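With one protein chain removed, the remaining protein chains of the complex are shown where they sit.
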Amino acid sequence: MIRFIRVTKEYASGAAIEDVSLDIGKGEFVFLTGHSGSGKTTTLKLIHLSERPTDGEVRVAGFSSIRTTPRDLWKLRRKVGLVFQDFRLLPGRTAMENVGFALEVTGSPPKAITPKAQRLLSQVGLASKSERPVEQLSGGERQRVAIARALATEPLVLLADEPTGNLDERATRGVMDLIWEINALGMAVVMATHDLELVRRYASARVMELDQGRLVYDSSGVDRAVTHTT
Amino acid sequence: MIRFIRVTKEYASGAAIEDVSLDIGKGEFVFLTGHSGSGKTTTLKLIHLSERPTDGEVRVAGFSSIRTTPRDLWKLRRKVGLVFQDFRLLPGRTAMENVGFALEVTGSPPKAITPKAQRLLSQVGLASKSERPVEQLSGGERQRVAIARALATEPLVLLADEPTGNLDERATRGVMDLIWEINALGMAVVMATHDLELVRRYASARVMELDQGRLVYDSSGVDRAVTHTT
Amino acid sequence: MQSPTLREALAALRRAPLLTGLSAGMVALALFVAGLFGTVTHNLQVALQSVEDRVAVVAYLDDGAGPAPIDRAVADLEARDDVREVRYVSQDRALEIARAELPELAELGAGLAENPFPASLEIVLQDGGADPDAIAVVAQAAAAIPIVEDVQYGQEWVDRLHALRRLTGVAVMVIGAAFAVVGALIIGTAIRIAIFARRDEIYIMRLVGAKDAFIRRPFLLEGAFTGVVGGAAATGLTWLTYQTLHRFLEDLSWIPSTWVVGGIAAGGFFGMLASAVAVRRHLREV
Partner (left out) sequence: MQSPTLREALAALRRAPLLTGLSAGMVALALFVAGLFGTVTHNLQVALQSVEDRVAVVAYLDDGAGPAPIDRAVADLEARDDVREVRYVSQDRALEIARAELPELAELGAGLAENPFPASLEIVLQDGGADPDAIAVVAQAAAAIPIVEDVQYGQEWVDRLHALRRLTGVAVMVIGAAFAVVGALIIGTAIRIAIFARRDEIYIMRLVGAKDAFIRRPFLLEGAFTGVVGGAAATGLTWLTYQTLHRFLEDLSWIPSTWVVGGIAAGGFFGMLASAVAVRRHLREV
């Protein structure tokens, strides 16, 4: 599903990712941990090709960082759900519209859009606020809208950057359970987080740790087999 | 220092804060907790008067929400340091410039600005990245720039909205120690957080809990005396 | 739900009415300038035409020519395709005209033993006849008539008019082109700024998996809308200016309505085009 082949990403200021190779299979659940600035966000950006590696190759759902042209990026993006560290919702639109937009863009039948978006928003606990412009939502509420949007298109891979950074324990549990459930149905998940508590709680997930751009730990070691338990 | 007198804040969609009275003294350290959407951010906004109460009165450092005109807001703002849930750094500028800007605005002598900003950035662990435009910083790095900026002007009150939401354990400890230290010198701190771990660790701080806009718990109870231990 | 394109365009209008309004206003102003220029050009054309209409070949007649041969000469000349009208000017009338046009001649008059002005035929050519060659042909035909003593056709005037036509032609083209470029740049700029203000949004749309065409379409619609609204407003402004001027300059005439319709349509088309260019460029940059 996701494969990094000796990937390096250099910024003007230095390498954010250095010589990382990894392989994430269909339906795997991976926690990406590491200190602030270790390269978690950069790794996720490389996966959905909003950054291209300066060296090496990234392959995701059949798309290669070497061959995919900017014109074709949308095809990849429809297979990848994104939750950003800074939410990135469309301003001036309601929670509903933000989720609906992702569905529309990916060509859902117009009739199915509203009920589906509504269902997702209920699942993240925002049913009552679905008609609220996102500017009028609290930080945690926005984050949940972002999660609902990412899940809306039933992606093959979910990339989530600190999706629980603004959530309290209850909301975190709700969101995690939802993602865990969908993951069980076959969606791969890569979640960047520094909440070690969370990592410990979902102990059956695979854990990768980055340090200064290098992959320093991978719980599945040499053996890449997936053990998924609910 | 901070006093809410039966404060209510109604939005079109309902009350975000309802009939809250509180009193925070000089040099107090307060954790503001509560579920997502319970009104933590709104409370902080009311304190620095970027929102005005629809009912009741907010008094902060000698300024009243009833009498302070928009023209005079800057005077209040210079006494209040702010760390936002979404950072709110000035785009296109370096970490250094962001911190320096706050100092400049508040009338620091030009010569003192650079060394002071540099010192603050070192304290949050960003010495080596001070000349980097903030767009090129990771989430946690941005958050620390925001914290350095808020502390730069030596405010009477520090308002911090989930200041550790994007920080790993190590960075969290660094930042908390810094804030705790400055608090010991007399700066009041109101920190909204849902990290109960953090609240437990700094057990000597006062804790207030909001639920659906109401103040449902205050650890200092009737007795408003401050017990500060390091 | 309505069509996504329409909805997005409306959403943009709803979210940033100021921005859309300002863009439309800017386009209106640019097109207003074009409208004023159009009015000037149109009136220049009208004025030139009326001067051209006065271009005539004058055939001076023998002093002794009788009414019958004169009538025949008139009829012969009027039968020609390239002649619109032939006017007979008697000796007396010629003197009168001369007196009115040259103050010095007012002194003349009864004092003269004999009227020194000959009778003449003024031959007005068909439209577009100000071409020197066409005039020469008519002049030759007139000279061939026996009672015609001499033919004059204001060589100097014809040449001058021709020069004027060329000149105004060039001026209209140069200034018109300048205005067109200005208008184009203003519309393009307004839309680039509108897009600039919405760059985050475009970026998010791409991340969510929107095709470029999907992102582009609402902007095109918005551009066309802006152009049409701007064009209509420009027409209104031009009309107001025209009305104000008309009070003082009664000769002023309103531009042909085809120009108005064409202008508004061009505004719409152009707004769309400018949007397309701006979005394409922006999408390439992100």
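In order of appearance the chains are A, B and C, and numbering begins at 1 in each one.
Here is the rule we go by: contacts are C-beta pairs under 8 Å (C-beta built on N, C-alpha and C of every residue); 3 or more make two chains touch, one makes a residue touch a chain.
It should be emphasised that the depicted structure is a prediction, and the values quoted were computed from it without experimental measurement.
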Handout entry: Chains on display which the left-out chain touches in the complete complex
Key = B, C
Completion exercise
Missing-chain contact among C:Thr5, C:Thr41, C:Ser90 or C:Thr241 belongs to C:Thr241
Exercise for the section: Determine which one of B:Ile2, B:Leu22 or B:Ala102 touches the chain that has been left out. Expected result: B:Ala102
Fill in the blank from the handout: Given C:Pro118, C:Gly209 or C:Gly230, the residue that touches the chain left out of view is C:Pro118
Practice task
Extract the touching residues of chain C with respect to the undisplayed chain.
Solution key: 16, 18-19, 22, 25-26, 29-30, 32-33, 36, 58, 60, 94, 98, 101-108, 111-113, 116-118, 120, 150, 152, 154, 166-167, 170-171, 174-175, 178-179, 182, 185-186, 189-190, 192-194, 196-197, 237, 241, 244-245, 248-249
Completion exercise
Touching the unshown chain, chain B contributes residues 48, 50, 71, 73-75, 77-78, 82, 88-93, 97, 100-102, 104-106, 110, 113-114, 149, 153
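Rule of thumb we're sticking to: only the chains that are shown with their structure count from here on.
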Exercise for the section: Please state which pair of chains has more C-beta contact pairs than any other pair. Expected result: A-B
Completion exercise
Per the C-alpha means, the centres of chain B and chain C lie apart by a whole-Å value of 67
Exercise for the section: Give, as an integer number of Å, the spacing between the C-alpha centres of chain C and chain A. Expected result: 62
Fill in the blank from the handout: When centres are defined as mean Cα positions, the distance from chain A to chain B in whole Å is 30
